[in-house]
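One chain of protein is taken out of this complex; the other chains stay put.
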Amino acid sequence: MTTTVGIEKDLREALGRLLAERCDHEHVAALADGPQEWDRDLWAELAAMGLPGLVVPPEHGGEGMGFALAAAAQEELGRRLAPVPAMSTTAVQAALLASGDSAEAARWLPRLTSGEVTAAVAAGRTVDGWAMADDVRATRAPGGWRLSGRVPVVADAAAAGLLLVAAGADGDPALFLVDATVKGVRIDRLDALDPTRPLAGVRMDGVPAGRLAGHEEFTEVFQAAERAALVLLAADAVGVAAQAMDMAVEYAGTRRQFGRAIGSFQAISHRCADMLVAVESSRALVAAAAASLDDPSEDTAVAVDLAAAHALETAVRVTGGCVQVHGGMGFTWEHPAHRYLRRAKAAESLVALPDRLRDRAAAALVARLDHDNEDN
Amino acid sequence: MTTTVGIEKDLREALGRLLAERCDHEHVAALADGPQEWDRDLWAELAAMGLPGLVVPPEHGGEGMGFALAAAAQEELGRRLAPVPAMSTTAVQAALLASGDSAEAARWLPRLTSGEVTAAVAAGRTVDGWAMADDVRATRAPGGWRLSGRVPVVADAAAAGLLLVAAGADGDPALFLVDATVKGVRIDRLDALDPTRPLAGVRMDGVPAGRLAGHEEFTEVFQAAERAALVLLAADAVGVAAQAMDMAVEYAGTRRQFGRAIGSFQAISHRCADMLVAVESSRALVAAAAASLDDPSEDTAVAVDLAAAHALETAVRVTGGCVQVHGGMGFTWEHPAHRYLRRAKAAESLVALPDRLRDRAAAALVARLDHDNEDN
Amino acid sequence: MATVPAVPAEDAEPSSGGAPRPPEWRVRLREFLAAHAGRPPQDKAERLAWARGFHADLEEAGLAAPGWPVEAGGMGLELADQLAYHQEMTRARAPKHPCGLSFIVAPTLIMHGTPEQRERFLRPLLRADELWCQGFSEPGAGSDLTALSTRAVRVQDSDGDHYLVTGQKVWTTMADQADWMFALVRTGSPGPGGAGISYLLIPMDAEGVTVRPLRDISGGAHFAEVFFDGVRVPAANLVGEENKGWAIARTSLGHERATAFLSDEFRYRRIVDELLSLAARTGAAADPVVRQSLARIEASVRVLASNSRRALDLVLQGSDPGPAASVNRLVKSEFEQELHEVALRVLGPDAVLGNRERTAPERGRWTYGYLMSRASTIGAGTAEIQRNTIAEKVLGLPSHRGETRS
Partner (left out) sequence: MATVPAVPAEDAEPSSGGAPRPPEWRVRLREFLAAHAGRPPQDKAERLAWARGFHADLEEAGLAAPGWPVEAGGMGLELADQLAYHQEMTRARAPKHPCGLSFIVAPTLIMHGTPEQRERFLRPLLRADELWCQGFSEPGAGSDLTALSTRAVRVQDSDGDHYLVTGQKVWTTMADQADWMFALVRTGSPGPGGAGISYLLIPMDAEGVTVRPLRDISGGAHFAEVFFDGVRVPAANLVGEENKGWAIARTSLGHERATAFLSDEFRYRRIVDELLSLAARTGAAADPVVRQSLARIEASVRVLASNSRRALDLVLQGSDPGPAASVNRLVKSEFEQELHEVALRVLGPDAVLGNRERTAPERGRWTYGYLMSRASTIGAGTAEIQRNTIAEKVLGLPSHRGETRS
């Protein structure tokens, strides 16, 4: 336990140092407003630290440290709005690990953990989470499958060398792996509310695909990916919120009005206090959810959904509050406040909406209660 | 228009004077904590002012002034927590008027408007509003109907000389009028969260009843009663909230801490500002809803539901805030703050819950939209 | 329009027989609007020219400024008629006056301006021949007027009686297009209640005026910084007394806001109807949690309508709309934010798209509105300041600055 705490502390510090140097506001702004979609160089440095392999066991070239540590790392990435596809890549890793398909795992996991390839999830998107991509058809072909159709919005697709595609095959849901670099895959960039997590439409025209999960394994494997995505997205949101809070507190302590620092007025100071409570609460829930992914139980789904709902919503509130505390300054393009708001707001509807997650969690809790009562 | 404004102002002033004299905190406390359930003497004085006949047309002995004025009056009653059955009585009057049953109207309305008799609604209670009383059976008898069964919770029943009962008759819903003073009617008092609006269980053992509305008119007549009840309950809540706000502001301006009036701290002053905004907003919505009852349109149901949801919820928030602003003082039995909270909180679930009202209103708005679109 | 609540009865389309005849101005307005019907040009510059033409014609026809006194070039209509006027305009989707700020400065000129100033400025303003920008905000002075530091020093020389203005304004909308700025400048020592501040009309084409665009949260440049470097402004451009400018700005702000709320009322009504349509279309309206939000928004838009009528009523009765206007300002600023929060919830998964993404629902307007409305609790005095004002001015609570200071 102490060791884990120690490792986490070391990792956070190392990441913090790297990001302070390589991912400051100017860098993020230049990248977000420029033509480049993500930060390949930063990803390479993160890969050198072992970051893309945190949840992957050593036999596939990873660190095998689990989601507890991956979430801590993602929080640091969120703090600096790092434009790297860690969340999407980890989600696809989780699917590979959950599938038990050792051939595909052996093919892709080493390249994903080394940072050579990043991945993205090409799925249908609903308020309740990922679903099958309606407009993609999978057809059998000699030696495998071929996919055709389009997925309108895919996060981190521009960076991706590997796509996890949820599509119908012979009328049943299935998951496919597609090498994004082959001919027939077209990536069309979209204007994203949060340019640090770029979006694109994906078109596939008869591209070869490996089937990772058929009808029977579909739900379990897809859920593994979605839960990984939700926990990392939530961890990211904790970092986004924590940094926005720090910025707000810093400004409130220095900016003066009516002869006093504005942070001495309760309208500001109590707002900041509420930010702290919300951020600390989110962090606690996300840590529990990550731990629950590493050590699954019947409570895992609830822990993930509650944590994601809380953290995603908190980040929107805190980053919005940060804009507000900064007054006119926070409303300028130059000030980083809006970039934090954008990352938070886009994350809120990227995978599943907070209220839907909450609904699912409450329904599960009540159902479990009925179940327990029947047992007694 | 100016005349209406003038009449309303005069009525509010006259009522304010009467209540300041006859219904101060000590009086309300003594009555609420004592064995007596309501204030007959006060009701008599209100009747002398014409209050119980405000919505009843002159041909039935009323003032014919409509709900706009009745709502204004009820706000004043709420301000002083007046323990009188104005809301229930008006609801039954509204049913009598909506039924078009001139015999029953002629029998009861004059006695209700003169204040001689008060009325109560004995119905099933759901989160969505009044419903048929499940445990009451209506059977045909020579010369009319007979009712048997019980209604678990009826507001203002102890005071009532007349009961409006919603019960099944031959399998269909119907509304009945029961003289509450006849043999076979038993009223069992209940401990109420808000003793200024007393509750009782009602048992009927084959008591004679007149059918006010059969299956076909049931919905319209019952809705008229429920809408009247909601508007008056909401108006009452505006008064409750307004007075609680005044108490909080008064206390915040005088009570000192850390060498300053506590109302100079934004934690308190902004809370009070939010109270004002909420109270003013409620008052505006309630006025519109009352006007809409007087001049019905396709928007009436929505106006009533939105106003009631807003006002009922606001009163709970403001009276809770009033307790909070008063600190330990507001937590004592002696201080009137809790009586305001009780009246507000009980009103919230007396007829229909705010969130259910909101749900109904939103559904109606969207449905109307569809309808309009189809028309275009 | 689906959900427009109770409106004056004469407002309904007249039925075949027996309906009361609308007043003369309304007949003329309808004719005018019918004659000027048409789609706005796509091009931005053309659209501005189109709107200017419309409002010049409107002024020509004596159909501009429904609430202004006739002597000032307005129509002198009563409240109910003003409501009807705005409704006609909204319904016909008439182009908004290209310069909303004109209607902030105009009442000030009507009440406090010299006859020469009124003569010189009001007509071109109504016709949109001249556009105005507002110079109140400064980088160091948001809500705290004692920090206002743009200086105007009075000099009398061979060119006559002038002010020399030096300093900086910020968050100025339309500064690049405006012909004039109405500005608050420091002419005396700072003190409570905005002491030492004057109200000055500054020509934007004067030497020493520099406009620098400011990119805002949406990525667009809707605002600018304006720098003054010894700008000469004739003393005849002073409105009211020297050092008494803040009181002037404040009163007319209050009065103006009351009437500005009126046109907002119909605009908000339309946006809420559009939101309801969006929710119906996306299926989000089937979600009970979303329905709660929709009902709250609907309640707010009704409250805003009722409050603005009440505020205007007070103004028309000659009372100060201050309290009612303060309440409405707060409700309105938070309403705009909530409305767009709900809108993004209704968009659901599509809320991740940027406001410049052409495949986004309704071309990203809701996301754009979401971003821009983050300022609605900042601009025109923060929501915090508005709460202070309500607590202190309406409820009579002691100052938030602590009694030890006063």
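Chains here go by letter, A, B and C, matching the order in which they are written, and residues are numbered from 1 within each.
Basically, contacts are C-beta pairs under 8 Å (C-beta built on N, C-alpha and C of every residue); 3 or more make two chains touch, one makes a residue touch a chain.
Note that this is a predicted model, so its numbers are computed, not measured.
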Query - For the chain not depicted, the shown chains it touches - result: A, B, C
**Report entry** Hidden-chain contact residue, picked from the options B:26, B:41 or B:334
**Finding:** B:334
Requested in this report: Specify the residue from the set A:77, A:147, A:252 or A:301 that touches the hidden chain.
Outcome: A:252
Query - Residue, one of A:106, A:182 or A:273, that touches the chain absent here - result: A:273
Report summary line: Where chain A meets the left-out chain, the residues are 249, 252-253, 259-261, 263-266, 268-270, 272-274, 276-277, 280-281, 284-285, 287-288, 291-292, 295, 297, 299, 302-303, 306, 309-310, 355, 358-359, 361-363, 365-366, 368-373
Query - Hidden partner chain, residues of chain C it touches - result: 287-289, 292, 401-402, 404-405
Query - Where the missing chain touches chain B, by residue - result: 125-127, 152-153, 155, 190-195, 199, 201, 257-260, 265, 267-268, 320, 323-324, 327-328, 330-334, 338, 341, 345-346, 348-350, 353, 355, 359
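Here, only the chains that are shown with their structure count from here on.
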Report summary line: For the pair chain A and chain B, the C-alpha centroid-to-centroid distance in angstrom is 51
Query raised in the report: If you average the Cα atoms of chain A and of chain C to get two centres, how far apart are those centres in Å?
Result: 41
Query raised in the report: Multi-chain contacts in chain B: which residues touch at least two other chains?
Result: 265-266, 270
Query - For chain C, residues that touch 2 or more chains besides their own - result: 384, 387-388, 400-401
